[in-house]
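Only one protein chain is missing; all other protein chains are in place.
By letter and in written order, the chains are A and B; residue numbering begins at 1 in each of them.
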Amino acid sequence: MADAAHASAAPVAHQFDDFEQQTIADTFGMWLFLATEVLFFGGLFCGYSLYRNLYFEAFTAGSHLLKINYGAFYTALLICSSLTMALGVRAAQLRRRTALMVLVSLTWIMGFAFVFVKLRYEWYGDYLEGLVPGLNWAPSRESMEMINHFHAAGPHVALFFIFYFCMTGLHALHMVVGLGLLTTLLIFAKQGKVTGGNYNWVELVGLYWHFVDIVWIFLFPLLYLIGGRYV
Amino acid sequence: MSTVAVEVTPTLPEVHYLNADYGWRSWLFTTDHKRIAWLYLFAITGFFAVGGLMATLMRLNLIEPQGLLMEPASYNKLFTAHGLIMIFFFLAPSIPTVLGNFLIPIMIGARDVAFPKLNLLSWYIFMLAGSVFMFSVIRGGVDTGWTLYTPLSTTYANGHVLSAAVGIFISGFSSILTGLNFMVTIHKMRAPGMTWFRLPLFIWALYATSVIFILAMPVIAITLALIALERVFHVGIFDPALGGDPILFQHLFWFFGHPEVYILILPSMGVMSELVAAGCRKRIFGYSFVAFSSVAIAAISFMVWGHHMFLSGQSLYAGFVFSALSFAVAIPSAIKVFNWTATMHKASVSFDAPMLYAIGFIGLFTIGGLTGLFLASLGTDVHLHDTYFVVAHFHYVMVGGAIMGYLGGLHLWWPKMTGKLYPEAWARFACLLIFAGFNLTFGPQFILGYLGMPRRYSVYPPEFQVLNVMSSAGASILALGYLIPLIYFTWSALKGPIAGPNPWGAKGLEWTIPSPPPTNNFDETPIVTEEAYAYGHEEAHVG
Partner (left out) sequence: MSEHVLPKKLYFMVFLALIVLTAITTGAAFIDLGPFNTVVALAIAVIKGSLVVLFFMHLKYQTGMTRVVILAALLWLAVLIGITMSDVFTRHWTEKGKAWQQSSIISPDGDTRSTVLRLPDRA
């Protein structure tokens, strides 16, 4: 698979026999790391599943208090960023440095937009409406109407919001780490380090970025679309 | 195993991994898996001393029914710290990071692990974790027990739960990265001819352990994060005031916690296979059974966690399922014990220290394992839960099993790691002292538990005093037994006789290279053509 041209262009660490073994090992290592992330988020999904089934009315009410427009916007944004990331990997495979830099930058911008909009508009908005348990849990009158409409208990709705902030917060933290990785990647790309045949670093960052996207793909319906919006 | 007759006096190689480079920078910035193993060895020995000191204070306190030394509040902090230190900062790292780091690349014929820099990073993360945790202890400690149950840990505990949780959280990352490193190494870096079924069983065991690291440790990480959240913000998902369920915490904790104890014992079982093979100069009976049993233990261990929760308010029907599965998980462990014993049958068994530790392991682990079945049965667990019976059970498997395996492995591979021999007579004496002290410490505790003495209590009814004093006396003998190897290993490293490449006459790639090995392990990548433990028949009758 990896031909002599690759082997001579790319450095191989001393513990590996050849470039292909190094690439395979690095990629396998990243997939193992993603497996740990599945279980890390999984603990929260476990608690979520339990309480959603125990307090479905409260979770429905809480879900209706979230801003579905933001949720849909984020989902589309992350899907776009996944596209640019995947195309970036492809650009690196084809040794197109400029294309790679453009695509990584686009990915970065969209990721940054995600975090910025979430913190500045959505979370701050929730704070203003008194929907942050532990900080200022005192739902506004409109929110209380929504809660009563579903015959939910206020404290159970607070429980929903704890899950909302924990799960999206952990996700946002992973996005920030992803932004850091993309920045590093951009620097490497500029230095021409990943377009000389050894594009694996791009692939690894891509794997991480896509994983974070998949987490959001599940968070969107589980948090924003509970119980339907037809009421 | 009497030493194979050598024609020439063994000498140390000119250049090896210990003298290849000098200075503190060559150690603290090393990426050599063998040097990293030593970094871990010093670290965990330090933590063992701290944890042991706490155990000493606890056993001293329990000499008197009213508590000799301290108030219950202080005693609670001691057993919590003892548990957390021994589990996270001694036992979990012990065999994987010391023996595993040193031996895995050599046993599979590689030059290093897959990610050497990540390996060093794991050590630094471990040291950071230990520092944060010790900070918590020094500041006053935590009194919740190592299991950190809610709502005590989240709401009512007065102490440094947050910093303790952060320390453990960080240590989890160290373990995850080590496990990841080992898995990639074993999958992708085996020498030509080293198929899966030619691997030493030690590798199979560490592979299974790494799988558990990958799958279990993230769950404790998120659980600790949730505790921290509830401590800081005073609201959380385990809070009944919000409709939360404290038992959810126990589910999340023990989903990690039970596989964790298999993290503690599996590597030791791997060492056992090596000790028995070398000590009997014979291939392990039923190799594939032992190999698959490691994987089976790893898999089933994830499905039995509720046996820690029989009395928690958990559903009775869930209890049935967990109890049945707990009986199932005993089977692969038993298979291993049968196979080791069958290996010893009609073999020329040596009584050198490594083999003595192995024999001790078989007996003590069997007792520990069988008493686990009493706890796995719903009916008997009702009476034994949270008594000293549980304490005795897990110390039999953790100390009688895991630590004996660790010490046996240290003795077996000490000549390889240092190029020197340890004094055999002292080693045998220390082993017997440890064995005797251990049984005197924890044997009476089975009886105490059966009679009803609760665990985690600093005071007890006067009728239990005799057994408690016996236990404390045993602890002092045990402590002496642990101290002796510390002294003679130090002596051996400095002044011991030179070992040569294969003082035991054992099979395995590690015995084909010099002692101590060169930095790159192998001058040429070995090509493996033999099965594991390919002892011929003629060697079985030597000595």
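Following the convention adopted for this analysis, contacts are C-beta pairs under 8 Å (C-beta built on N, C-alpha and C of every residue); 3 or more make two chains touch, one makes a residue touch a chain.
All figures in this text were calculated on a predicted structure; none of them were measured in a lab.
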Worksheet entry | Neighbouring shown chains of the undisplayed chain, as defined at the top | A, B
Practice prompt. Check the options A:13, A:54 or A:117 and report the residue that touches the missing chain.
Written response: A:54
Response to the item:
Of B:215, B:229, B:390 or B:417, the residue that touches the missing chain is B:215
Worksheet, complete the sentence: Missing-chain contact among B:24, B:156 or B:317 belongs to B:317
Worksheet, complete the sentence: Out of B:52, B:109, B:130 or B:243, only one touches the absent chain, namely B:243
Fill in: Contact set of chain A toward the excluded chain (per top definition)
1-2, 20, 23-24, 27-28, 31-32, 34-36, 38-39, 42-43, 45-46, 49-50, 53-54, 57, 68, 72, 75-76, 79-80, 82-83, 85-87, 90, 93-94, 130, 133-134, 136-138, 144, 147-148, 151-156, 158, 200, 203, 206-207, 210-211, 213-214, 217-218, 220-222, 225-230
Fill in: Residues from chain B at the interface with the omitted partner, ascending
187, 211, 214-215, 219, 234-235, 240-243, 245, 247-248, 251-252, 255, 302-303, 306, 313-318, 321
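Keep in mind that, in the parts below, only the chains that are shown with their structure count from here on.
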Response to the item:
When centres are defined as mean Cα positions, the distance from chain A to chain B in whole Å is 36
Worksheet item: How about chain B: which of its residues touch chain A in the complex?
Response: 105, 110-116, 176, 180-181, 183-184, 187-189, 214-219, 221-223, 226, 229, 232-237, 241-245, 248, 251-252, 520, 525
Fill in: Sites on chain A touched by chain B in the complex
13-17, 21, 24-25, 28-29, 32-33, 35-44, 46-47, 50-51, 54-55, 58, 133-135, 137, 153, 155-156, 158-159, 162-163, 166
